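All protein chains of the complex are present and in place, except for one that has been dropped.
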Amino acid sequence: MLAIEALTVGFRRYRGLLAQVDVRALGPLEIGLARGEVLALVGASGAGKSLLAHALFGVLPPNALVSGRMLFDGIALEAQTLPALRGRKMGLVPQSISHLDPLVRCGRQLGWAARRAGRPVDRSGLEAALGWFDLDASVLDAFPHALSGGMARRLMLAMAIIGGPDLVVADEPISGLDADNAALVLGYFRRLADEGRAVLLITHDLVQAIPVSDRVAILRDGHLEGIAPAAAFSGDGSALASPYARALWRAMPENGFGLEPVDA
Amino acid sequence: MLEARDISFAYGRAAPVLSGVSLGVGRGEIVGLSGPSGCGKSTLARLLAGYLTSRSGAVLVDGAAPAKGWSPVQYVHQAAYLSVDPRWRIGAILDEAGPVDEALRNQLGVSRRWFERYPHEISGGELQRVVLLRALGPRTRYLVADEVSAMLDPITQVEVWQALQARAGAGLGILAISHGDALLERVATRRLHLEAGRLLPVSGSATKAIGNAGSPQCGKWPLEPANLPA
């Protein structure tokens, strides 16, 4: 349902007062995502994982340059087509909790998300949406600053999903969540995929993400190191073809928590 | 010793988040603090670091109330982008804390090439390392590290914690707050669990069991995606 073809993202920056240069930050990337699939996207911070999510939703900074194609069910994702898809067919769970409006009660923000998707719901609908992520109704009347980091993250998940999107892109949805809540969120993604939707799961936490994922795309320094089946991430990782993927796997606290040399 | 003595805190007129919590972090110790999300871990961290003032009780640093000037207790949390002035370049941000410790800069993997950039021009994980480097000045005796490696990839996480462990070896006391049981089990010398406003000690074997369970059990969650609009 999602096809990313020869995608590159760069930035136009000033060098000196007047001269500008274009700097490549991501790509070229080729990634396909089918219905019913959870694709985990892992890699070092700064490798461009969030850039990919922002490029898909057309929310890159104004000086960004994008080339290549991104197709959603055959529709090219670009300025003209995105407004009809964003928040309706495609839901984004942003990484930073600063994406919540600090001056608006959480319930209203969740209601807006539903209305933007063309599916306004009443208060009981909002409470039900919070219930999916084990949040109680008192969150509706709270301001974002009163929520803990984990609660805010689950609220953003509810906002992304309340419109019933076919594709969910989640940028670090479980960082800051305790193990129970992380498992809850990941289990929810799995069920979304099993219903025929697709999930792009951007994360650092390989150990938690592997059991719910079908494939794992490894991003390194802005290019795709490879896509491995999730099953290859097990034991000491010797089933992994990429030395970098192996090093990532072995550095997990649950595994070796060690460093090993990776050839560049 | 960084001490919290019987401290309580509530936001506004809401129910208290913490009541009568006491805690001590010694020099050279890494105390791992876990607890469910929303239980007040970050509030406790902010109280210890002087970002919030407790309703009752006291926070003592080496037996004394915190004085003016460089605070011997520094606080680094998950949202690094909030901890830096968005209008300053990385180089200036680091300079504000005094001369940069080159050895530590290399250990944390902070590149000099970032110095000319603004915070939004480097990634969250890179910025987190910048904030850690800034916090670990020579006068810092205690570090309250609230989910500091949650934004980092596994390899960088190992590098950062190796650097922090080396600092602890040199006498830095660290309160490490994390949801990652496996991580705390790796790095902490002692562990505490905060739940319903109370601190409980955690024994090693019990946490090993949690940590090694690892994989989430997907079936049992009370979720009904079928409720979603199709």
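Each chain carries a letter (A and B) given by its place in the written order, and its residues are counted from 1.
Note that in this section contacts are C-beta pairs under 8 Å (C-beta built on N, C-alpha and C of every residue); 3 or more make two chains touch, one makes a residue touch a chain.
We take it that contacts and distances are computed from a predicted model.
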Protein name (UniProt record) of the chain left out of view, among "Tryptophan synthase beta chain", "Cytochrome bc1 complex cytochrome b subunit", "nitrogenase" or "Peptide/nickel transport system permease protein": "Peptide/nickel transport system permease protein"
Selected from B:17, B:84 or B:183 as touching the chain missing from the view: B:84
Touching residue (missing chain; options B:19, B:37 or B:71): B:71
Chain not shown: contacting residue from A:6, A:23 or A:84: A:23
Positions on subunit A where the hidden chain makes contact: 10-15, 17-26, 44, 46, 48, 61-63, 221-223
Touch list for subunit B against the chain that is not drawn: 49-51, 68-71, 73-75, 77, 79, 82-87, 96-97, 106-107, 109-111, 113-114, 118, 120-123, 126, 129, 134, 137, 159
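Everything below uses one rule, namely that only the chains that are shown with their structure count from here on.
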Intercentroid distance (Cα basis), subunit B paired with subunit A, Å: 24
In the complex, subunit B residues that touch subunit A: 11, 14, 34-39, 42, 78-79, 81-82, 120, 122-126, 128, 147, 150-159, 162, 179-183, 185-186, 210-212, 214-219, 221-230
Complex interface listing, subunit A residues touching subunit B: 42-47, 50, 61, 95-98, 119, 128, 132, 134, 146-151, 161, 163-164, 172, 175-184, 186-188, 190-192, 195, 204-208, 210-212, 247-249, 251-254, 257-259
